[in-house]
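A single structure is presented below for examination.
The complex is shown incomplete by one protein chain, all other protein chains being positioned as in the whole.
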C-alpha cells in the first residue's frame, strides 16, 4: 500500500470504536500523510470539541514524525518548544497520547489516527487496535 | 429522533457516496446542529481540501438555516453580505450548492450534510439521496 | 446618560424583540461604544450564526460611526474598501442594514444595536423601535 485508502481508514475507525465503552464515547479521526482529514466518526454522547482534540493528536504526530506520546513528553520537558510548534502549526496540535502514526509493512508513512474520549492511554490503545485491524504498522511514541 | 446519531450520519454518507462515480471522487461531511463534525469520508483520489469545502457548505447552511443553494444565490445578489458572513464565521463557509439541512420528520433541525467533488448540482443530489436513505427530511435551498 | 447601561440595553432588546414574528425569530445584540458586547438575546428557532451576524452589523456601524445601512451602500460602491475594513477589523463586520448607532439626546455615542433574522429592512426597523423605547436617539445610515 502506498497511500492510505478510505477502506483502510474505515477499518481502523470501526476497530478502534470497538475498543470503547458506552460510558466513554470515542471520537476517531484518520488523517492522511499530508495532515488532511480522510475519515472521522464521533460516537453519540461525545462532547463538543472531541473531533478537534482527536485530530489535534494525529496532526501533532505527523508534524514531527513521532506518535503523540512523544509530544506529551516533549511538552513536559520543553514547554516552549511545544508552544512554538503549536504556534507555527496554526494551533492544530494537542500534545497528549492518542495520536498514532500509520505505516505500511515497509515502514512508509501513510497517515495518523487520533482518538479522544477515554483516558489518553486508552485512546492510544484503541488507535493501535484499529491500525492492527487494518494490517498496518503503528508508532505511538 | 431528537439528535443526529452516528448511525444516521453513516447511513447518509454511504448512500451519498453510492451516487458518485470513479471519475469524481466525493467527500461527504455530516455536521450536527451546532456545526460540529459528526462523521466524514473522503474517497480515494479526492483533492487536498475537499473536507474543508464539503464542511464549508454544511456549515454555511447551518449558519443561516437554509440549504447552501440559498447562499449561492445570496452571494450573487449581495456579495458583500456573503463576505461579511464568512468573516464573522471565521472563514468557515463555502456558499455553493451541496450543503443540505437535515431535519427529522417533524421538521426539527438535526444537522447538515455537505458534499464536494462533482458539480455542485450533483453534489447536492448526492446529499439529498443520503438524507432520504436515512429516512430524514432534506432542505437544499 | 453618558454610558450605555445594562437597563437601557435590556429595554432596547425587549422592545426590538416585540417587533418580531414567530416565523422570523430575531437575535438582538447591543454593543457599547468600545464595540464590546453588553447584552444579547437570541430567540428560539434562530439559526446557528445569528449572534455573529447581528453583532457584525453593530460592530461595523461603530467602526465607521455610521449605521450599517451606510456600509451596505459603501460595499456596493467600493467593495475593496469594505474588504479592507473587514480585514483590519479581524473579520468582525457584516455590512448590511440592521446595525444602528445608539446616541443620547445630546448626540453622544453610547453604542450600537445589531439585529438579524428577518429582512435587513425589518431588522433595522426593530432596532430603531428598541432604541426609541429606551428614550435614546438612533442613526441607521
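Points to keep in mind about this one:
All chains are identified by letter, namely A, B and C, in their written order; residue positions are counted from 1 within each chain.
Basically, a contact is a pair of C-beta atoms (placed from the backbone, for glycine too) under 8 Å apart; a residue touches a chain by one contact, two chains touch by 3 or more.
Since the model is a prediction, treat every value here as computed from it, not as a measurement.
Under the touch definition stated at the start, the shown chains contacted by the missing one in the entire complex are A, B, C.
Among A:35, A:67 or A:95, the one in contact with the hidden chain is A:95.
In the complete complex, the residue from A:10, A:41 or A:55 that touches the missing chain is A:55.
Contact with the chain not shown here comes from a single listed residue; of C:5, C:73 or C:89, that residue is C:5. Although one chain is not drawn, the whole complex shows that of A:10, A:41, A:86 or A:122 it is A:86 that touches it.
Residue-level contact of chain C with the missing chain is found at 3, 5-6, 9-10, 34, 36-44, 48-49, 51. Where chain B meets the chain that is not shown, the touching residues are 2, 32-36, 90. The chain not displayed touches chain A at residues 46-49, 52-53, 55-56, 60, 72, 75-76, 79, 82-83, 86, 89, 91-96.
Methods note: only the chains that are shown with their structure count from here on.
Judged by the touch criterion defined above, the protein chains link up one after another in an open path, with no loop closing it.
Matching CA atoms, the turn from chain A to chain C amounts to 180°, rounded to the nearest 5. Chains joined by the most contact pairs: B-C.
Averaging Cα coordinates per chain and for the whole protein, the chain whose average falls nearest the overall one is B.
A separation of 30 Å divides the Cα centre of chain B from that of chain C.
Centroid to centroid, with C-alpha atoms defining each point, chain A and chain C lie 43 Å apart. Mean C-alpha positions place chain A and chain B at a centre distance of 25 Å.
In chain B, the residues that touch at least two other chains are 34.
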